[in-house]
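Selected chains only, in their assembly positions.
Order of writing sets the chain letters: A, B and C. Residues in each chain are counted from 1.
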Amino acid sequence: MTLVDKTGSVDARMWKLPQSLRDGLDGPEYVRVEGNAHEYRGMLQVKVERLEVLKADEVEEGDYLPETEKDRQALAAEVVSAGQTLQNDHLRELFARMVADEELWEAFCSAPAAKGMHHARIGGLLEHSATCLRVARAVAEIYPEVDRDLLIFGAVFHDVGKTQELSWSSGGFAYTTPGRLQGHVIVGDRIVAAHVGAIPGFPEDLALEVSHLMLSHQGELEYGSPEQPKTLEALLVNLIDNLDARAAMFLETTRNVSAGGWSHHENPLKRTLYVPEREGGAAQDAPGN
Amino acid sequence: MTLVDKTGSVDARMWKLPQSLRDGLDGPEYVRVEGNAHEYRGMLQVKVERLEVLKADEVEEGDYLPETEKDRQALAAEVVSAGQTLQNDHLRELFARMVADEELWEAFCSAPAAKGMHHARIGGLLEHSATCLRVARAVAEIYPEVDRDLLIFGAVFHDVGKTQELSWSSGGFAYTTPGRLQGHVIVGDRIVAAHVGAIPGFPEDLALEVSHLMLSHQGELEYGSPEQPKTLEALLVNLIDNLDARAAMFLETTRNVSAGGWSHHENPLKRTLYVPEREGGAAQDAPGN
Amino acid sequence: MTLVDKTGSVDARMWKLPQSLRDGLDGPEYVRVEGNAHEYRGMLQVKVERLEVLKADEVEEGDYLPETEKDRQALAAEVVSAGQTLQNDHLRELFARMVADEELWEAFCSAPAAKGMHHARIGGLLEHSATCLRVARAVAEIYPEVDRDLLIFGAVFHDVGKTQELSWSSGGFAYTTPGRLQGHVIVGDRIVAAHVGAIPGFPEDLALEVSHLMLSHQGELEYGSPEQPKTLEALLVNLIDNLDARAAMFLETTRNVSAGGWSHHENPLKRTLYVPEREGGAAQDAPGN
């Protein structure tokens, strides 16, 4: 049994299953739980004493959907001000229009970054985008050949299609019909192309570069990009996206693993993960705390 | 040495190489050739007696680019009249607008279907599209569950992006920059979406189905489709496209193979292909004649 | 819980599990069920009120094995008369002998086409073969280079080995020992070769072509064909087989999906499938109705 709320998920066991639950549940349900948490084989586990399935009108959905613990307003501000540092007039205006599109921007700040792989929480897309932005800023300094403006635009908006690929208002994260028929790569390319098309004098070549970056950010055809990255900026956006995604998979999987322990094997990285015991106050510094 | 003109290609050998060619050519060149054709190990081969490299002003490019042997006007008329049989008003109008877009339609009737895999000839895209149309008509009758209008639209226009992915005016077939940065799948989806967007009252759901069909026609992610086919019509367009492509690969590879002979191994199907000897006048009925 | 009878299968739920079933069943069982059908997340589901496990002597097996809804006699007649149209005397005689082999022909008209992928029902092999025949007839007209006789023979009999690979008399579909040790590709090739061997003067080359077509119809080595298709007819039989198999997978998977809904992800195509809402009376025209 896995318990989920907006702060994350945890394994749970219950020894005296009430008669009404003997035959299992018909799917995920909202429940109220009492019990004790303890460590079991290096992972946190809850021993449930009382469990009660809630009716729809007893539930405040916002309490249950997992949500980022970061300050969303601060992250959004960081992204907005990064856009203002772009030196290319066309890209700076494109960035500004994306942020000024209220419906889009609100969705961008609320959407999860995925249904389950990483950053699967309200605000997850914003969190992922802001972290990619930070890595991109560092990378642009280390590789002077990079077009910093394009890299930053791509680091921030490569996943913007997730705002329409996923839905998150109905008490869970789900794929939408456009999400399944077109996918976030194409949807994102279309969102950006629509804003590009509205900017007078946006150079055709630059529009093509931006589109290429949006389309190729998955890196390989088998991950859903119709083309592999063929410009330096497209290549780096894919690598930065991948770096943050995998770091997040590690940190989210090992959240409840205590120092010196191993995670389950079933996680997006498909291997058991290790959280070493650190010298001098390991507990405080362990990943996930 | 391979000789190519607009009727196809053939292996060639030359025993007395003129001094000026002793060090090879810098790439494909236009040449004037005299010699004799003969059969060698079951394939046609030309023994070249005289070979002369031509200067740019001696060349009529149209004489050299391979071109379909089919009647392009008749094929175009067949496609156009198929469009008029669609029963869904929106799709019939979309089809009509594609045909009425002069620049697009002219390119559609001239473009090759590929740079080298199959139908790599002027008019090849039209030929491929018309053959897919014929198969699609038959399939729609055999499977009554199919939406015939969508299937026919997809069979005809799934590869429309090739008109911008490839160039064919400069004496050879080459990828364009948009062709390499976006690819024909995305370019084609955008072409159709632009025409859809210009039709008042085109249903959103239908637009999504059409877009899905354009995006998924490669069948698998590793072939460049960002989504696998998830509707019956998208699935069938991919299967029909694949059937005609592979039949063409076979027929084009075995064009010069005589009855009872085997092709080279180097062809798009990556296997040596067999042309059986047929009873009663095999020669006349052999594939490729 | 999944309920299966000869008309298909359906998901089911039961809230008051009788004491005797509390610990689950030891495998599939024949049951008598009462309850109500309703739609749940776009798929039909049965809410079971009463469920009773039947004893062996209470069961009429024919009522439970899924069976084609098509008219088997009409399909068989269609196949038989197609054989009479073959122009090559040897192939026409071969076709006739296959049909005249009573044990074989009866099995051919009863066997399922697979244990679970597609056409997994009594009469499924006949249904699949007859549909492939129809597609082959159309294809032979569209590609004049094709040897129509060979294509039709292959379209009808490529899967004849299924008659011995599978068993369907013991209340379920199962692999036989020859089916597991040799597989339907080899068994089918042997069945045809035995009939070929009994025809005086059957040309050796033609026998080889027929055998190649039987052996290569899976298309790729990893699907169980010891050789890839290397003749035009073998290539097309594989493509036609594949087209009907995938169309059937789609239609069978979406049978209970209502218009505008999505199927489960677990099906032979390994992706969730979409049944669009059609304009003007969608419900009646939805696939599977």
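Simple rule for what comes next: a contact is a pair of C-beta atoms (placed from the backbone, for glycine too) under 8 Å apart; a residue touches a chain by one contact, two chains touch by 3 or more.
Computed from a predicted structure; not experimentally measured.
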Quiz item: How many subunits, all of the same sequence, make up the entire complex in this structure file, 3 of them being shown?
Solution: 6
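The rule is simple: only the chains that are shown with their structure count from here on.
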Exercise. Over half of interface residue numbers shared between subunit A and subunit B means same, under half means different, so which is it?
Key: same
Self-check item: Whole-Å separation of chain centres (CA-atom averages), subunit A against subunit C
Solution: 43
Quiz item: Can you give the whole-Å distance between the Cα centres of subunit B and subunit C?
Solution: 33
Exercise. Could you tell me the distance, in whole angstrom, between the mean C-alpha positions of subunit A and subunit B?
Key: 42
Quiz item: Out of subunit C, which residues touch more than one other chain, so two or more?
Solution: 272, 274
Quiz item: Which positions of subunit C touch subunit A when the two form their complex?
Solution: 13, 15, 17, 22, 262, 272, 274
Self-check item: Residue ranges of subunit A touching subunit B (in the complex, touch as defined)
Solution: 177-178, 180-183, 185-186, 189-190, 193, 208-209, 211-212, 215, 221-227, 230-231
Quiz item: Mind pulling up the subunit A residues that touch subunit C in the complex?
Solution: 22-23, 26, 177, 180-181
